[in-house]
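Supplied in structure tokens, the structure appears directly below.
Left out: one protein chain. Kept in place: all the others.
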Amino acid sequence: MSTAAEAGSAEVSRAERIEYLLRLADTSLVAGQRLGELLGHGPTLEEDLALGNISLDLIGQARLLLALAGRIEDKGRDEDALAFRRDAPQFRNMSLAEQPNEDFAATIVRQCLLDAWQLETYESLTGSREEALADIAHKAVKECRYHWRFSAGWLVRLGDGTEESHARVSAALGALWRFTDELLTPDALDAHMAVCGIGPAPGLIRERWDARVSAVLAEAKLQKPPHQHYPWHGKRGVHSEHLGHLLTEMQFLPRTYPGVTW
Amino acid sequence: MYTQALDSPAAGADEGSEERERLERFQARIDRDEKIEPKDWMPEAYRQTLIRQIAQHAHSEIVGMLPEGNWITRAPSLRRKAVLIAKVQDEGGHGMYLYSAAETLGVARGDLIEQLLSGRAKYSSIFNYPTLTWADIGAIGWLVDGAAIMNQVPLCRCSYGPYARAMVRICKEESFHQRQGYELMLTLARGSEAQHAMAQDALNRWWWPSLMMFGPNDAHSVHTAQSMRWKIKRFTNDELRQKFIDVTVPQAEYLGLTVPDPDLRWDQTSEHYRFGEIDWSEFQAVLKGEGPCNRERLEARRAAHENGRWVREAAVAYAAKHQAPAHRAQAGAGALS
Partner (left out) sequence: MNEDWVLYEVFIRSRSGLEHKHVGSLHAADARMAIEHARDAYTRRQEGVSIWVVPSSAIVASDPGEAEALFEPARDKVYRHPTFYAIPDEVKNI
């Protein structure tokens, strides 16, 4: 997209580039891990297959992004070293991604809010000055478009389905809405990445995300919750308690048997 | 039941001879290797045998997602995680293809699932064993999928068209499952001492249950003869089991692992491996529901079904509100495949 490319060419450090990539990579990884929990437990066989596909896409994105971060870092850390040998404070995922699968409504709301953010972000990143990232974005944006189609479709069905589904999806929306503040509020690094032509322009994602999500909420007959200021951001390493448990499970083998090949 | 009546002389003489002719014509089609399709006439016993077998097969795929799904969140590398998700997802897909095939025989998937959840329907006992370590994921791919492939490849030529076509698709997809399992075992067997031990332990626990997957000895197999005549089945349980052992033992040797059977030896004259007696009391116990995980597997399926009910209802309610009447289709209408 032109927004990122037309920005200036301010200096960007290696550490900043890695930090920014980890935000994207960890968000995909953690969201993919969460969806992976559901395989075999979905409401229908068909939904199991669909969530499995989305999980696979997300883990695929994470692998590409982590590998890229590792190459830029140039200290011999590959995708697995980054995925399995960092602790929660070093994870840079959006906190929304780590929120648990309380029920199908919580899963769909989490995915929907996140899918819209990923879709707009990757759309914008296809024009990134970080060329390898732009390449990954070209692939990811297609996947995210389908993820959004799937989760938005379900959000509408649940919102405009039965009384119970409406109540459940409203409750999930109320519980998860505070985490959207992090998606939409650029911090210093986001702003700097925009100036450097690597990341999207500040405000752009908020505007597009808001238009996209508002339309679907209206179609789903769901009230958009009021904006909540929520400054504890996973992208700066300040996570909810859920991430620690997610990582404990995910990382147990490489941590129990260090230095071997799997 | 009509099924039993087929085996005994029919009551009315006229009716009986007409029925016999129809059966003969049906058997002749099968003998000519013609495929039977959903709308073709078929003996009720043939239909029921197929429904039972295809449903059991479908249930096995669905329950089979659980032991491996148990390790998705703990896969030790991102590559392994992706492979495992793809594999478990394939199993769900295979369950779906099979339910589809069963539905062409006039049963609804909902009813078949109801039979599974109420404990009336059977599924492969192998999935009532626990996955305790990561090596179990390798052992399942290598041994359990290996045994399944032995069973399934002949089914691609089964006389019932929709089942045969589903099996063709399944076998094509399945071929990566066994290879990834063996590759995983190879990595462990050639890895650290702890990894090697993990692989050996998994082989110890999965070997005998894998052999049981082929079912009771031919002498005790209730359905074999009729199923062979109908070409629903092409080889006997013992033939397939022997074939599996013959190809698998050298694979274990290549891994440097020991098959947990002191009686196992190569027999030069028959050119087959001779193997020890299977513990059929364990087989019967697990079949009866007394295996280590029978309870957990059914509980997991029930929970998924119960927790998903409001979701399925919501989707139906939404569709009823928004679909144009012309496009509204009847739920549970007959399948075509």
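Labels for the chains are A and B, by order of writing; each one numbers its residues from 1.
Assume a residue touches a chain if its C-beta (ideal position, glycine included) is under 8 Å from a C-beta of that chain, and two chains touch if they have at least 3 such contacts.
Predicted model only: the values in this text are computed from it and were never measured.
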Candidate in contact with the missing chain, chosen from B:Ala55, B:Met185, B:Leu298 or B:Ala315: B:Ala315
Chain not shown: contacting residue from A:Thr44, A:Gln61 or A:Ser170: A:Thr44
Touch with the omitted chain, as defined above, among A:Arg14, A:Arg149 or A:Lys224: A:Arg149
Those residues of chain A which, in the complete complex, touch the missing chain: 44-46, 49-50, 52-53, 146, 149-150, 153, 157, 162
In chain B, positions touching the absent partner: 37, 39-41, 86, 89-90, 93, 96-97, 100, 103, 108-110, 165-166, 169, 173, 309, 312-313, 315-319, 322-323, 327, 329-337
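As a convention for this text, only the chains that are shown with their structure count from here on.
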For the chain A and chain B complex, residues of the former touching the latter: 29, 33, 36-37, 39-49, 52-53, 55-56, 59-60, 62-63, 66, 79-80, 83-84, 103-104, 156-158, 160-162, 164-165, 168, 246, 249-250, 252-254, 257, 260-262
In the complex, chain B residues that touch chain A: 62, 65-66, 69, 72-82, 85-86, 88-89, 92-93, 95-96, 99, 134, 187, 191-192, 194-195, 300, 303-304, 307-315, 317-318, 321-322
